[in-house]
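I have placed the structure first, in the form of structure tokens, so that the comments after it can refer back to it.
Here the complex is missing a single protein chain, while all its other protein chains stay put.
Chain naming follows the written order as A and B, and within any one chain the residues start at number 1.
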Amino acid sequence: MTATTLDPGDTNAGETTAPVGLPRLLRDTATALDDHIAQHGPLPRSAAGVLIDEVDAAGLRGRGGASFPTATKLRAVAAGRRAVVVANGCEGEPASTKDALLLTRAPHLVLDGLALAAMAVRARQAIVATERVRGDVMDALARAISERAARGIDPVPVRLVGVPPRYLAGEESALVHFLDNGEAKPTNVPPRPFERGVHGRPTLVQNVETLAQIALIARHGAEWFRTLGTESEPGSALFTVSGGVATPGVYEAAFNTRVTALLDAAGGTPAPLSAVLVGGYFGAWVAASRLDGVRLGNESLRDVGAALGCGVVVAMPASVCGLREAARVTRYLAEESAGQCGPCVHGLAAVAAAMDALARGRHDRHTTHLLGRWTGQIAGRGACRHPDGAVRFVRSALEVFADEIAWHEQGRCSATETTRLLPVPSSAVRDGQWR
Amino acid sequence: MSVLAASSGSALWYLARATGMTALVLLTVSVVLGIVTSVRWSAPRWPRFVVEYVHRDVTLVVLALIVLHVATVVIDGFAPIGWLAGVVPFASPYRPIWLGLGALAFDLLLAIAVTSWLRHRIGFRTWRFVHWFAYGSWAVTVVHGLGTGTDTGQTWALFVYGACLVAVVAAVWWRLSVGWEHNPALRTAILGATFVLPLALFAWMRVGPLGSNWARRSGTPASVLAKAHRSQVTTSSDANGTTGSSGSQPGTDGGNGGDDGFGGFDR
Partner (left out) sequence: MHLRLDPITCDGHGVCAELFPERIELDDWGYPIVDASPIPERMLADARRAVFACPVLALKLVEEELAVTARPTGSRR
């Protein structure tokens, strides 16, 4: 099936084959610029408004965790002057590896998306951000950027920036703050970055996967994009599947695929599960018993109290103590607070201590009551959504692992192994710095 | 007639000293209350907002007292101090430095009051930057009082100054003990200052206001010294100026040298 490019007047367009079905993003095997152009064709150029309309028609939503409509963001930034575009490849979420994979395997697809976005909003600056400790990603990006610079492909020179390895460093306002003055801590919104971001300019912060999707939409069109997924949730996305699956890794699936189908694609679950964590550490636990019929789409996930987030799916085997894992991650989330807002700093610390007590069985009825009270008190009261995410994680854990809590109170535990399933970066890696 | 003039001048001068001393005491109270706010102390009958309000109101009273203090000094006319000297530091011919410090303290306090009044328009950082000068204003007031105060040599006066110093130092120690994580070096520096500065003050006092001939050394104009000398000659029979029954004798002796020759107020 041949695709229509957006600019029929471009004689170098040639014809590139639009992917049929899956994979789309993971079809890419081209890290070198020439291979990339051979596979996808050159960077399409079109009038600014055309791309945004196409992205709007495609119904693309952000893949960084908030699922915000991409066209809306593009339009808001395009309305401003001297815009800045930022490719967010920070991926502070420990259980997610999709962005790193995309950046090492298909950096040109991401950079194409960045260039297209830059053209659409008439940006004066383009930045790619990723964690500075990820040497492989930084190298891949540096190579790709210099290849493109040599050919003069990008409308705006692209600057590579390494951010500190903190959970919140990739949060939109934190990233902007880092670019402005070197501190990767969230700031108050309003104003949102699309109004006033880097150096006060309208700033588009877009997850790298979203940008890669834009690069494909620009070449193959909105209609093509909608051949997968549903009417209300079109397209496909990358999911990082890990935990009790035979072959953990990054998988690409159409929206509304059943979660169980995704787990099967990842080699299936050799042992029975107690629950699945969906979205990320700011996401929610879904009990295994409720997993039937749950689909990878926000509409379906909402029914079980979850959301797509950044596409993390962790299968928790029944042989591992989900409660202990949840407590470990809660402690990590408390430590990753930027320390700026009282309710987050104190509240998450108290919640983490209480979760510890639950996991150790050193608690009473008072503890669960306090957890309910505290989670109610801290949600929505920070400058960013970190406490909200942590609360969602904790509350869903309390619900899904309620039986486990009761057992621990009696000194028992249903787990038969002590594997640490949920990755938590060591403090050494985090280096305690926000700059 | 001269007696009448003398007694009305005397009343104004007493008022000048009273308002000055009271202003210093109340300024000390204000500084301490400001620190009490920052350590977040409260009690059942003293909620935080009450401490805050009293801190503000006391400062306003201090400002009013200073205005009265300046007015009484200028109207009294014994010393050639004009209105301008009340706000422009070091503009008076009478003990320019020591009096000027009073004007400086007043200026700082005015700046603090105005910025506090306009706090919401100027933003927190600007407001806080100016507010730090409250400590400076207080310290300058103390030195002003010691340097130009009629009563500096008196025991009761020294006691008052001492109490004010102790109060502020104790409050600062309280503030430091509550924690200053951001800048441990600064904390140490401030702690050091609470020892060094009072010691420096004592040293200065011994050779300054409590030393000999302070009236002349501090810049009292010759005309004023002459007036004082004349009154000294009429009221005391001892040329060495041994003190009489009241503390307000011409201060040419060493012990009460802080008295500035205006001592003859029972002229």
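Here, a residue touches a chain if its C-beta (ideal position, glycine included) is under 8 Å from a C-beta of that chain, and two chains touch if they have at least 3 such contacts.
Model, not experiment: these values are computed from the prediction.
Shown as candidates are B:G82, B:G123 or B:G192; the residue that touches the absent chain is B:G123.
Considering A:M138, A:L211 or A:C341, the position touching the chain not shown turns out to be A:C341 (whole complex).
Across the entire complex, the residue among A:A383, A:L398 or A:A415 in touch with the chain not shown is A:A383. The residue from A:S46, A:T187 or A:S274 that touches the chain not shown here is A:T187.
By the touch criterion stated above, the residues of chain B touching the omitted chain are 37-38, 40, 47-49, 52, 119-120, 123-124, 127. Contacts to the hidden chain, counted on chain A, fall at residues 187-188, 190, 340-344, 346-347, 350, 372-383.
The definition used in the following text is that only the chains that are shown with their structure count from here on.
Our note on geometry: chain A versus chain B, Cα centroid distance of 64 Å, whole angstroms.
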